[in-house]
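Below is one structure; the comments refer to it alone.
With one protein chain withheld, the remaining protein chains of the complex are depicted in position.
Now for subunit A:
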Amino acid sequence: MSVMVARKKVVRKWEKLPGRNTFCCDGRIMMARQKGIFYLTLFLILGTCALFFAFECRYLAVQLSPAIPVFAAVLFLFAMATLLRTSFSDPGVIPRALPDEAAFIEMEIEATNGTVPQGQRPPPRIKNFQINNQIVKLKYCYTCKIFRPPRASHCSICDNCVERFDHHCPWVGNCVGKRNYRYFYLFILSLSLLTIYIFTFNIVYVALKSLKIGFLNTLKETPGTYPSSLTVLTVLEVLICFFTLWSVVGLTGFHTFLVALNQTTNEDIKGSWTGKNRVQNPYSHGNIVKNCCEVLCGPLPPSVLDRRGILQQEESTAQEGSCPRGPGTQEPPATQGPGQAQEGHSALSPQVPAPSVSDAELPEEKQRTPGELPVPSPDAGRAEH
């Protein structure tokens, strides 16, 4: 008698990924767990632009030029596209080490350090590398069980190691790392331009109307009538733009500075490359244009998470653990028998962070969590991180 195992549902790899991310659209979209402030960002942008297009644009298109709403629309669409790209894409998460690999690295560490007697704190796990004639230390991540590549950092909010970690931004609801930094930069740049644009044309609108019917009359039109609601909305838009201007434009300036020097926010906060006794930034090309080109237009590595790959199930009769990528990548999941599949399966189940974390790691990770308590004040650019 043959037993047919009917699989009700295909399980994809994103369902078993460790870390505190949320996934949508069957793994196509990847975000942080807390999305409240992201919805606020969306609401502010969409709301303000809707008011602008509905009211001011109609008047200004007729009085001045129809190009005004067209250009605003282009800026708006670009800002929205880059925002969604930043929020929904993989920032450059480094997948955790599988048990075999973790064991191999542990053996290597023990071989270098020697076994530690009971009761003594193990030495911090650090490897030294020389990059461009400067010594850079690689830290061992106890959660992911890997030696972090240079410039990578562990985000405690998302519980992932991220390559070229910049910061965790609650306003976009995701980490900003190697793969989405350029989208983030273009988002804040286009948002700055959009805010300045709307602010300017709101002022122009009020000025034009004042010329026609006098400034005081523009402000104190009787409530309930059509022109009065317009003024209230205009004032509201101006206020939102004013506060947004100070924060977003400041942030854009700060990130332009970082891009020109090929630094990350994380490195800037920790002061990795500043100070007399520290090494100089080995990743900077020394040339502002070259740095900008590399950060904003350089090659974009694809995500290594393979969120939509089909997870190998032990019970399945058909071995079809094929990743949707190349022909060669089919082999490894399919080659391994039930034992391996089980190992792969358990490795992807959520891992409990290792309880023993060296002191060197703890203060750093605390430093990186200003974003955990979202600071809604739009003042200092950095407070938004």
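Brief remarks on what is shown
The definition used in the following text is that a contact is a pair of C-beta atoms (placed from the backbone, for glycine too) under 8 Å apart; a residue touches a chain by one contact, two chains touch by 3 or more; residues count from 1.
By definition in this document, contacts and distances are computed from a predicted model.
Choosing from "L-lactate dehydrogenase", "GOG7B protein", "PRELI domain-containing protein 1, mitochondrial-like" or "holo-[acyl-carrier-protein] synthase", the protein name stored in UniProt for the chain missing from the display reads "GOG7B protein".
Although one chain is not drawn, the whole complex shows that of A:Leu64, A:Leu77, A:Ile213 or A:Leu239 it is A:Leu77 that touches it.
From the set A:Leu51, A:Ala97 or A:Leu194, the residue in touch with the chain omitted from the display is A:Ala97, counting the whole complex.
Within the complete assembly, A:Arg164 is the residue of A:Arg125, A:Arg164 or A:His255 that touches the hidden chain.
Although one chain is not shown, part of subunit A still touches it, namely residues 77-78, 81-82, 85, 94-95, 97-98, 100-101, 104-105, 129-132, 136, 138, 146-147, 149-151, 163-164, 182-183, 186, 282-283, 293-294, 296-302, 304-306, 323, 325-329, 331-337, 340.
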